[in-house]
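Dumping the structure here so I can ask a few things about it.
A single protein chain has been removed from this complex, and every other one stays in its place.
Chain naming follows the written order as A and B, and within any one chain the residues start at number 1.
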Amino acid sequence: MKCSPIKAALGGAAALGLSVLFSTQAWAGKTLDTIKQRDQMVCGVNTGLAGFGAADSQGKWTGLDVDVCRAVAAAVLGSGDKVRYVPLSAPQRFTALQSGEIDMLSRNTTFTLTRDASLGLHQTAVTFYDGQGFMVPVKGGIKSAKQLKNATVCVQSGTTTEKNLTDFSKANNLAIKPVVFEKLEAANAAYFAGRCKAYTTDASGLASIRSKEAKDPKEHAILPELISKEPLGPLVRRGDDEWFAIVKWVIYGLVEAEEYGITAANIEKLKAESTDPVVMRLLGKSDDTGKLLGLDREWLVRAITTSGNYGEIFERNVGEKTPLALKRGPNAQWAKGGLQYAPPIR
Amino acid sequence: MNSSFWHQKQTRRWLYQLALLLGLVLLLAWLLSNTLANMKARGIQSGFDFLWANAGFDIGESMIAFDSSEPYWRAFFVGLLNTLRVSVVGIAFCTILGTLIGVGRVSHNALARGLGYAYTELFRNVPVLLQLLIWYVLLVEFMPDSQSPLHFNDWFYLSKNGISFPVPVWDPSVHGLVWDVPIWFDGEITQGISLTPEFLAITLGLSFYTSAFVAEVVRAGIVSVPRGQLEAAKSIGLSNWQTTRQVLLPQAMRVIIPPLTNQYLNLTKNSSLAVAIGYPDLVSISNTALNQTGRAVECIALIMAVYLCLSLGTSALMNAFNQRMAIRER
Partner (left out) sequence: MAISLQNIAPKTPPVSHTSWRLWLRQNLFANRTSTLTTVSLLLLGLWLLPQLWSWAVWHAQFRPDADACQSIRGIGACWGVVSEKYRIIIFGRYPFAEQWRPLVACVLLVSLLVVSCMRAFWRIGLLWAWVAVWLAFFGLMGGRLFGFSLGLSPVPTDQWGGLPLTLMLSSLSIALAFPLAVLVALGRRSDLPAIKTICVTYVELVRGVPLISVLFMASFMFPLLMPAGTTPDVLLRVLVGITLFSAAYTAEIVRGGLQAIPRGQYEAAASLGLGYWKTQRIIILPQALAHVVPGIMNNFIAIFKDTSLVTIVSLYELSGALGLALSGDPLWRPFKIEGYLFITLIYFAFCFAMSRYSLWVEHQLQRSQAR
């Protein structure tokens, strides 16, 4: 063509454009600074799982995961109310965390290798040791998960549940047919309409759904088998070790507080009077552990005052007096035979 | 009079294109650099290598054998087959239904016209997702429980698990066709052909929705044939059936085919809504893969590429068909 100077210009422009491609962008700002500047923490929670993360009709959020968020916000910003809750469905939760839309994901999420290694996320500490189970209608007469041969099972998409179900089905030769729904409400509706023989998710989720969605909770039974380990806990983004440490140690602090008998009710008294060196360290009287995390020395005091210690959080949201009526089980303190074992805060 | 270099029309044309291309390249480069930087900073891995990894999940219904130990690409293929299954059955059903309604709308009978009008207005003005959800609720709530299905002679079963019926299969050991009859045991059915409520909901929902549009297209096609043609046919003594077959339909077809293709494409694209009612089509399986592997960009790009290929392929086919059928004017 005769327009060679134009062609040269076109080529130059293309080269210029492509060179922009290979310039890297610095990761902007640390999470803690952003939160402090915003004076608000953004917490990703469940859309509506009673006991873990659910909003009532006034828009007030309650639940075990919500209380953990409040504790972290209190430790960092001074008040558990400085949180904005973003309800996320299972498929959306990881991309919301990866993209920076939320600061921490507290949404009964299972810790797995894939999630820790390949999604660009970090798992902090386990807040709930759980397992996957099945719920069946009582009148179906099924007493054990091994009786689910050729059964249709309702399951929600985007969770570890699907894979565990497949593994269980294969290991026991059950040829289970999963019916996979995008939304939790659709999966619940299908199960309670009788489409599926069984419903599967974490056992705590089953208890929650049964208590809230079943017309008569006694008509549905949770089968005794737990087919997988589901350690649930909050996740944060990779690349920010400071924030990772803060969230992790707030949770450990709550567990340690229960071990040493610090509750939201007696914390003021203990702060004033206690002479136990561990308690004094936890409450910031002797050492300033907060400074090492980037916070002030009252960080754990505020967290415990806002939400209570781990045991109180458990009992308030999912304990025996709530409709879920879950026993401590593996979530008891290690000294009592459970799995909650906090490294020393020192 | 020689205008200067900058005022020549050729120059301006090239400059505008250059400017636009430059702007576009810069925009794309900026977006790409953002994406790469974000992914690197968060340690998100990328690439299509996950397609050969173990899928690890089962698929509720598939046309080919699929096990959880198969790779991801095979899972995607199963999803594609499920999508095609819904599309083909849906297209067939909506064409028949739509033609009937469309013909009814131009018939002499006022009742048929009125009902056809009511049908098209009703099904066109309600969103398709809502129709699918309603169909699904109807099929699941009002069917008999799987423990006590409606059955006819142990051959047909109707329950919340779907419709099951026997199908003849080739049995090599007896060198003949035998009936593969559904067997009901404890609420679950094996053997035979089972159509799950999810498949029924999406196929029926999409067919009824698209048939309203097909009826409009057919009606427009029939109306487009000039009355003179019909009157001429009558005047040379052709019967109604002969007129329809040899005069009306060939001319109407030319007007009907292009928008009809559009409707078929819409049906195929609307089948992606299966993700809302639990049918494992391509989008639903891609969603599962996205959640298991975290490769959002790759999975979404893959489904967009597949749908694009389907659309472009069908358009190309229909353009070729159209070329052949085009009216050769004098």
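Basically, contacts are C-beta pairs under 8 Å (C-beta built on N, C-alpha and C of every residue); 3 or more make two chains touch, one makes a residue touch a chain.
Computed from a prediction, not measured in an experiment: that's the story for all the values here.
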Residue among B:Asp49, B:Asp67 or B:Glu141 touching the omitted chain: B:Glu141
Contact residue for the chain not shown (choose from B:Gln8, B:Asn54, B:Ser69 or B:Asn109): B:Asn109
Residue in contact with the excluded chain [from A:Leu105, A:Ala145 or A:Ala186]: A:Ala186
Contact partner of the left-out chain, one of B:Ile163, B:Leu273 or B:Ala289: B:Leu273
Chain B residues that touch the omitted chain in the full complex: 13, 16-17, 20-21, 24, 31, 34-35, 37-39, 41, 107-112, 115, 121-122, 124-130, 133-134, 137-138, 141, 269-270, 272-273, 275-276, 283, 287, 290, 296-297, 300, 303-304, 307-308, 310-312
Contact footprint on chain A, counting only the chain that is left out: 25, 27-29, 34, 47-48, 50, 54-55, 57-59, 84, 86-89, 92, 95-96, 98-101, 182-183, 185-186, 188-189, 192, 212-215
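Just so we're on the same page, only the chains that are shown with their structure count from here on.
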Centroid distance [mean C-alpha coordinates] between chain B and chain A, Å: 38
Chain B residues touching chain A - in the complex, by the definition given at the top: 10, 14, 18, 21-22, 25-26, 28-30, 32-34, 36-45, 56-61, 67-68, 137, 140-141, 145-147, 160-161, 185-188, 190, 196-198, 275-278, 280, 284, 287-288, 290-294, 296
Of all residues in chain A, those that touch chain B in their complex: 3, 6, 9-10, 13-14, 16-18, 20-25, 27, 90-91, 94-95, 98-99, 114-115, 118-121, 140, 149-152, 154, 157-159, 162-163, 165-167, 169-170, 176-183, 186-187, 190, 193-195, 197, 237-239
